[in-house]
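Note that one protein chain is taken out, while the other chains of the complex remain in position.
Moving on to chain A:
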Amino acid sequence: MATGVDQAAGMSLVVFSLVLFTYYSVWVIVLPFVDSDHFLHKYFLPREYSVILPGIAAVILLICIGAFTVVIMWKNRKPKKVD
């Protein structure tokens, strides 16, 4: 078994993904079948955000990857030698 920080990090990843999966499943699948005056609706944003928020997260991820690539390539450009 891994020890210390590895175990904590791994377990927190598992718990985080479980929480995310449960919340998203309830949002997408359970909520339409629940009466609109049930208190559960208070904990969830309007339905459109269930698509918009992951879309924004994906765009941010792509921007971070692109920015990292740009920074590395910028640091390694070779200026043309002038004789």
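Everything below uses one rule, namely that contacts are C-beta pairs under 8 Å (C-beta built on N, C-alpha and C of every residue); 3 or more make two chains touch, one makes a residue touch a chain; residues count from 1.
Following the convention adopted for this analysis, contacts and distances are computed from a predicted model.
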Complex member absent from the view - protein name from UniProt, among "Protein O-mannosyl-transferase 1", "Dolichol-phosphate mannosyltransferase subunit 3", "Succinate dehydrogenase cytochrome b560 subunit" or "Cleavage and polyadenylation specificity factor subunit 3-II": "Dolichol-phosphate mannosyltransferase subunit 3"
On chain A, residues whose C-beta touches the chain left out of the figure: 1-3, 6-7, 9-14, 16-18, 20-21, 24-25, 28-29, 32-33, 47, 50-51, 54-55, 72, 75-76
